[in-house]
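Mind looking over this structure? Questions follow.
Every protein chain but one is kept in place in this view of the complex.
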Amino acid sequence: MPAATLSIPPHAEHVRTARLVAVAAARRAGLAEDVIDDVRLAVGEVVARAVLRHAALGIERDVDLVIRDDGHAFMVEVSSEPASPETSIDGDADDGVALALVQALVPEVGVTPGTVALAWPLAVIPA
Amino acid sequence: MPAATLSIPPHAEHVRTARLVAVAAARRAGLAEDVIDDVRLAVGEVVARAVLRHAALGIERDVDLVIRDDGHAFMVEVSSEPASPETSIDGDADDGVALALVQALVPEVGVTPGTVALAWPLAVIPA
Amino acid sequence: MDLDVSTREEGQHVVVVAIGEVDVFTAPTLDAELGRLIADGRTDLVVDLSRVDFLDSTGLSVIVKALARVRAVDGSISVVITADRVAKVFRITGLDALIPLYASVAEAVATSD
Partner (left out) sequence: MDLDVSTREEGQHVVVVAIGEVDVFTAPTLDAELGRLIADGRTDLVVDLSRVDFLDSTGLSVIVKALARVRAVDGSISVVITADRVAKVFRITGLDALIPLYASVAEAVATSD
């Protein structure tokens, strides 16, 4: 069962809310404080990218977060409008930095159309 | 459009997440800090009551929050399993204190089966 | 954990220091500590909430329960509050008339002797 499900409108001011919820769930999952810092930043980056993409394309749809802790991993799934020929945008340099951060901070990153899944295996994390 | 939609499992540990999201949205809506304190407490009380009720009845369903700011009022709607002859429980003294707090802190409280709606009119709130 | 509870002696009193948030999830921690002290015969208690930034009705009822138990054996309980946000909860519910509230532990210990 998800630890929390959050939907936010695609505006920059709501990205902080996504970070707050992810951090609260990560703390509940028992992640160490420095890993929680990584969760805060990585989730913030992915949600910010999704929100900016919606904003750039005039997509009103919410950005959705599903946060899970299945005992093996702490997972955050961010869903937004899937890229299509009409909804694809050229990323700028910021996007590159954001993706580099996400790749550096998150043990497992899964990207499918419309969804970025971030996972922190619980076994390898010192309690 | 909702400012945020949050679903949490019916466990006490997640009530704090609901408070965080409500407070973040209240701040975005421009409420004064002392009114934000009232939002934090009132939302915490209503969500705690809903979560405890689900837990007592063995209801696994999430408790849902929809937060809105329509320019006239800041609104938080908390939905949970509606009371029925089978799902009604006798409130204890704590419930009385919780309801008293909610009534004292929230300008407009609407209760329908399964839903408690809290509203703070924006017009009467000093910015 | 969002709440830390520790205790220390100050003369006749036991000061119970809570740090963090006292809510439906964490209040049992405070409840257990107060219950343990009272069972041990420590019934002159100062509950220091000066570093508590949130307290809900569950937290209130933990304090009311402790109050009832210490009064039954002629003990005392007082509460230290600095945050207006926390004081307001006591005021709205009228608990400020039942339980002495102080701005510092020193004051609480001096006055409730």
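For clarity, chains are labelled A, B and C in written order, and residue numbers in each chain start from 1.
The rule is simple: a residue touches a chain if its C-beta (ideal position, glycine included) is under 8 Å from a C-beta of that chain, and two chains touch if they have at least 3 such contacts.
All values reported here derive from a predicted model rather than from experimental measurement.
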Not-displayed chain touches, in the whole complex, chains A
In the whole complex, of A:A4, A:A26 or A:V51, the residue touching the missing chain would be A:V51
Where chain A meets the left-out chain, the residues are 12-13, 15-16, 19, 34, 37, 40-41, 44-45, 48, 51-52, 93-94, 97-98, 100-101, 104-105
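In this section, only the chains that are shown with their structure count from here on.
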Expressed in whole Å, how far the mean CA point of chain A lies from that of chain C is 40
Whole-Å distance, C-alpha centre of chain A to that of chain B, is 26
In chain A, the residues touching two or more other chains are none
By the touch definition above, chain C meets two or more other chains at residues none
